[in-house]
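The complex is shown incomplete by one protein chain, all other protein chains being positioned as in the whole.
Letters A and B mark the chains in the order given here, with residues in each chain numbered from 1 onward.
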Amino acid sequence: MRRNVSVAAWFVLLAVCIVLPFSSEDSQVLTIAIQTFILTALASSWNIIGGFAGQISLGHAAFFGMGTIITRELWLSGAPLPLSLAAAIVATALFALIIGVPMLRFRGIYFSIGTLALAVAISLTIGNLFPGITSMPVEALRAYTFTDPYFLALGAAVTTVAVAMLLRRSVVGLGMMAVRDDEAAAGAVGVDVLAHKLAAFAISAALAALAGGAFAFFSVSYYPSYPFTAVWSFETILVTFVGGIGTIVGPIAGSAFFVIGRDTIAANFEGFQVIGFGVLFIVVVLLVPGGMVEGAQRIGAWVVKQGQGRKRDVEG
Amino acid sequence: MQLVIQSAISGLLIGGMYGLIALGLALAFGVLKVLNVAHGELVMLGGYVTFFLVAVVGLDPFLSMPLVFVATFGVGVLLYLVLFRFVVRFDIDTRIKNSLLISFGLVLILQALAVTFFTADERAIITDYSTAALTFESIRVPFIRLAGLLVAVALSVGLQQLLDRTTFGHAIKATSEDWALASLAGIDIRRVYLVAFAISAGLAGVAGTLIALGFSVSPSIGLGWTLKALIVVVLAGLGSIRGLIVAGMLLGLAEGLASVWLGGAYREIVALGAFLLVLLVRPQGLFGRRE
Partner (left out) sequence: MSKARFGALVAAVSLLVAGTVPVAAQDAEIPESIKVGAVVPLTGPFAGGGAQVERGYRYAIDAINEAGGVYVEEYGTSLPLELDLRDDESDPNRTTAILEDLNGEGVVAYLGGFGSPLHAAGTVIAEKNQIPYMGVATALQALHENGYRYYFSPFPKSPDIAVSVFEMLNALLPEGERPTRVGIFQESTDWGEELGAAWTEQAPNYGYEVVFHEKYTPGTTDFSDLIFKAQEAGVQALLSLPTPPDGFALFKQMGELGWKPEFSLVVRAADVPTWNDLGDVGDGVFLSAGWHPALGFEGIEPMNQRHIDEQGRPADPVVGGSYSLVQILADSIERAGTLDREAIRDAMAATDLDTVAGHITFREDGTSPIENPLMQRQDGAVQLIWPAEAATAEIRYPANE
């Protein structure tokens, strides 16, 4: 019964998302939606390496950035978008495999700082090699509509969440979580630790590149090094934690909360948005370490308890 | 050739500063197992306190250091009591994750507060001896940089002495090794945490003085210095206090040489690359203990 409710809930959410661009012309709403989808895709992809496999990578922006730059360069030079996307995803996954072999030997904070250093080095290099802004040609600008980018971003989010769902129930996913929970024990029972970490790394990289492609298709103009900057890595991790790391819903809830909340605060509390946001995060983390998912569970449990109490009163 | 020597020396001197910033961060992480990415904001705060002491009271920056230490030490106490005290309730892994999040929220708050109280303008300190330098055969060793390195070394040695020779230092070491055991042995770990965190903040403050002297201070400088500090901490190797200044100097040296040989645009990139190479060869860092 519960399972059917939850499946139905997913479908309803998906339906709403699909219908939205046809029911609302408001560029504000659509922009927020697209940014939420991209961040969801990014967060869900990071969740695979960080949440499932337990390797806290601080350099996720590098994969996101690679996705953007390969997609953008190919697409703006005339290649069809699907091809550009595919090239970006494959290239990024390969890159992840190559650097994953040395990097994943590190553990804990060494891995985190190592990935951070690598990502910063890449971002600086891209900044040096591609200093000029990339903007869509004027004709494309005048003809720009939100519809196509919207569905690409939605597609990226759906794909990433679906992969995360499949992975969680799969043997590979179990292996990843075993590595996360106790690497030594997992190795002792025969789980190929490095292979599982690499798989998680490459899959999360590929999905991040997909999110990057959506970003490149949506954004009319940006500096090429921008998607590589650490801000993206931090935001990704932030929303995943706030939403609930290791869960499926977590990254989605966290992203929505972040994008919508930030925009609302920015519009209504000019000047205080940054402080307000900082305080909000701290409060959430302190009170609900499991994120919004845990918060929802706690509220749900409380509600159920109240219901049971009342029932007993009536019956007793 | 002379250019290479000069760049190398400049790099080593700046590296001392990197090491000092890393010192506080390493202490907080080593003892509390807390990753405080707002460390750079404490450096920024120290820089502003220095600036006001120098500009308003007319104090010499080096003489202001004890006062700056006390001020940021106090902020550290406050931050611990209000925030980090709750984080240390969790197990180690959760601690790291949660402290990362909380301190990131702290970064936003402290930056915004700094803009409100200090304005966003760049501030700097100049003294009568800011341009003074020791010269050896046309190689210039700026006095301020040299003094900064000496301060960093002194504080590092002092901290090591505190840890090795005093009872409280032993308590700190015990807590960082195994807090459960330390607690059982009768150590008040909460006090250890409080003082260790506050010292880390104080060290950050003094580093801020050097930053204000050597560069400039503005509300947004924090994250850049935190990143440098993180690199140095990992390069030195977890658990190593002594190695931090050396690791910082080596990072500075790598940057300086990269700049001379490959041009200014590749300075940071090469240094980061060198860092990663070292990690590949010695995964536990230069002076860390092999797990």
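To be clear about the criterion, a contact is a pair of C-beta atoms (placed from the backbone, for glycine too) under 8 Å apart; a residue touches a chain by one contact, two chains touch by 3 or more.
None of the values given here were measured: they were computed from a predicted structure.
*Asks:* What shown chains come into contact with the chain that's not displayed?
*Replies:* Displayed chains contacted by the hidden chain, ordered by label: A, B.
*Asks:* Out of B:169, B:214 or B:273, which touches the unshown chain?
*Replies:* For the chain that is not drawn, the touching residue is B:214.
*Asks:* Touch as defined at the start, partner being the missing chain; which of B:66, B:158 or B:263 qualifies?
*Replies:* Touching the chain that is not displayed is residue B:263.
*Asks:* For chain B, which residues reach the chain that was dropped from this view?
*Replies:* 3, 6-7, 10-11, 14, 55, 111-112, 115, 119-126, 130-131, 133, 140, 142, 144-145, 214-216, 218-221, 224, 252, 255-256, 259-260, 263-265, 267-268
*Asks:* By the contact definition given up top, give the residues of chain A that touch the hidden chain.
*Replies:* These residues touch the chain not displayed: 26-29, 31-32, 35, 124, 127-128, 131-133, 135-136, 138, 141-142, 144, 219-223, 226, 231, 263, 266-267, 270-271, 273-274.
Here is the rule we use: only the chains that are shown with their structure count from here on.
*Asks:* Given the complex with chain B, which residues does chain A contribute to the contact?
*Replies:* My answer: residues 56, 102, 105-107, 109-110, 113-114, 116-118, 120-121, 124-125, 128, 230, 234, 237-238, 241-242, 245, 272, 274-275, 277-282, 285-286, 289.
*Asks:* Quick one: which bits of chain B touch chain A in the complex? Just the residue numbers, please.
*Replies:* These residues of chain B touch chain A: 29, 35, 83, 86-87, 90, 94, 96-98, 100-102, 104-109, 111-113, 223, 227, 230-231, 233-234, 238, 265-266, 268-269, 272-273, 275-276, 279-280, 283-285, 291.
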